[in-house]
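Note that one protein chain is taken out, while the other chains of the complex remain in position.
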Amino acid sequence: MSSVSYDHVVKRYTSDLTVVKDFNVEIADKEFMVLVGPSGCGKSTALRMLAGLETITEGEIRIGDKVVNHLAAKDRDIAMVFQSYALYPHMSVYDNMAFPLQMKKMKKSEIDKRVKQASGILGLDNFLKRKPKALSGGQRQRVALGRAIVRNPKVFLLDEPLSNLDAKLRGQTRVELQKLHRDLETTFIYVTHDQVEAMTMGDRIAIMNAGILQQVGAPGEIYDHPANLFVAGFIGSPSMNLVPVTTQNGNAKAPGFDIKLPKPVSAEKGILGFRPEALTDRVADDGATLEMKVEVVERLGSDQFLYGTVGGEMVTARVDPRMKVAPGDQARLGLDLRGIHLFDAETEKALL
Amino acid sequence: MDLSLLLTDVPTLLFVIVAVPAVLGAYIVGGEFLVRRLPDRARGSVRPWIWVVPALVFVTAFLVAPAVGTVFTSFQSHEGGWIGLTNYQRQLTDFPTGGAWIAIRNNLYWLVLYTLFVLFFGLLLAVLFDRVPYESVVKSLIFMPMAISAVALGVIWKFMFWYQPADAPQTGTLNAIVVNVFHQAPKTWLTDVSVNNFALIAAAIWGITGFSMVILSAALKGIPADLLEAARVDGAGEITIFRRVIFPLMMPTVVVVGTTLVIFALKAFDIVYVMTAGNFGTDVLANRMYKLLYQADNPGGASAVAIILLIAVIPVLIFNLRQFRAVEARR
Partner (left out) sequence: MTAEVAARTGISTTTRFSPAWLAERLQGVVLHVAVIGLTVAWMVPAAGLLISSFRPFTAINSSGWWTALAPPYNFTLDNYVKVLQSSNMGHSLFNSFMITIPAVVIPITIAAFAAYAFAWMKFPGRDWIFLALVGLLAVPLQLSFIPVLKVFVSIGLVVQNWGFVGVWLAHTGYGLPFSIYLLANFFRALPSDLFESAEIDGAGTLTVFFRIVLPLSVPAVASLVIFQFLWIWNDLLVALIYVGGTASVAPLTVTLANLTNSLGQGYNLLTAAAFISMIVPLVVFLTLQRYFVRGILAGSVKG
């Protein structure tokens, strides 16, 4: 069993600098969990506490059933891939991968077997004798993975392992990592600030902001039901349209907007949210219509995005690519009421 | 050459080469072995001390304790009684020729001339050498005196300054030039009080310029080529580029090298000791202290001079450290 659980975990550097606050997550065995959030929100810190590289100020972290708070990093049976890869520059690829096994005083023949196996999986067979300096970024990244794989760890930790790769290689490696996860059947915890990586790779995603866990859930669930304003704005590209509204008699109102909410809400001031794909050129009878002053038209082949204002608010719409529209036009667009969200203006929590 | 001694001593040397690292290695491995047996909590707080204690012991024994002792001695008479500031007063009486004043004056000469000329030559050579393809060769040549001992340097320069009476052929390089090129009387460079300090400083400059050249040259190469090209595109001439772009960018490094040189100048000793032993008005503080200690048997006075020197060095050192941090931070 290599589930991981964070139980009311806090990381405090000084009395007034708390970078992880009351962090609670259960990560199931063999799950691919992605920890995502903006830069500086404490993702790495959360991960490093699990790795044993930072002390835990409060709370407990368990791997399986075992509390690991006071266990040394090497005894936690985890492997970590660093953003910089942290390859030992003076050792060959082979020695880099063999190093953790040598530390376990494993037999030479067993080490050799495991390194060969890992290098086979990662396609590094031809590079075993080289030093890291003589490898490309992608190859280095695979060596870092290899060093983690050979240990056969209970939990695999990856801290932004793709951010030093170019866009194409990143896409490729994303797929390879998922395949690796299936083949190894191990728990993966993956830290990134890139929400596209999070959405495409994770079985589940945990979103953090300013040290606080915002929401945990499957990618689709988070996309469709963001728990609060931050998650709504963070996940999705282009991001969700957010418009301050006042609610009266089950309607949300703002200049240019008058939208019937699917169910009545108690709060008076709210933020109305809808993704660009909910605002289209299809005007339905039971839906709402918005008049948009188009400012920028972005044609992407399969899609067409319109950027403009509705009643003074910046709004993005995703319309049929065949729709003829030019900057300066007034466009009549339909809002799909199944795709609207409402957040409390004060607590920022979802109300619908 | 007496080889018998060599034969008995070579095994000793080999033994030392093996035994010394073995002892040190055994210390650290043994220390770590003991630390691992400690309870978890204690381990982290004990381990660093295992690693630093040998260094601290040596430094305390050979530098800190003697320095503290020197402070005490500087307030004591030869017999050990407390005499307050008397030692300092004796060193600072009869301005400008009594006590330590000559040495202080000469240290100021060193401070200004040595520092400025070494910086100047270092910068000049760095800039010039940067433009020729055989840079590494000429740099090594200029740098080479760094490898020479002060004693050998003294021999080299005594030879430069050699004096023969006016009617004899001059064998010293400098006097040969003075006589044959400028048709002047030969000078006694090391004993003539009007030039001897500058002669010593010149020898010292010759020895250290390679050091400043190497650092300044690295700083020069650290200036991005784009920046110079941009300046050229903007229509700046080479001299303007040097004044307005290169020099300001190198300034922090120049300051670091400069303060290091100031410390060297304040601590100047070897060359003076070897070439004139501080006679003929060439004394400097470090040499005066040495003389008071070993020739005049005046530990109190020597200590007072040492403390004066220390007090002069410390602010420079602090400045140097600050500046060094600033250079690092800018990288």
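We call the chains A and B, going by the order they appear; numbering starts again at 1 in every chain.
Throughout what follows, a contact is a pair of C-beta atoms (placed from the backbone, for glycine too) under 8 Å apart; a residue touches a chain by one contact, two chains touch by 3 or more.
Keep in mind that what you see is a predicted model, and the values were worked out from it rather than measured.
Checked against the full complex, the candidates A:N24, A:S84 or A:T289 give a single residue touching the omitted chain, namely A:S84. Only one residue in the set B:L92, B:A150 or B:I241 touches the chain that does not appear here, and it is B:A150.
Within the complete assembly, B:P299 is the residue of B:G99, B:G122, B:G278 or B:P299 that touches the hidden chain.
By the touch definition given at the top, subunit B reaches the unshown chain through residues 1-3, 5-6, 9, 12-13, 16-17, 20-21, 24, 28-29, 32, 36, 44-45, 47-49, 51-52, 54-56, 58-59, 61-67, 69-70, 124-125, 128-129, 131-132, 138, 140-152, 154-160, 162, 169-173, 176, 206, 209, 211, 214-215, 218-219, 222, 253, 256-257, 260, 263, 267, 269-270, 273-274, 286, 289-290, 293, 299, 302-303, 306, 309-310, 313-314, 316-317, 321, 324, 327-328, 331. Those residues of subunit A that touch the chain absent from the view are 48, 51-53, 72-74, 78-80, 82-86, 88-90, 99-100, 103-104, 147, 151.
FYI, only the chains that are shown with their structure count from here on.
Note on chain placement: the centre of subunit A and the centre of subunit B lie 57 Å apart, centres being C-alpha means.
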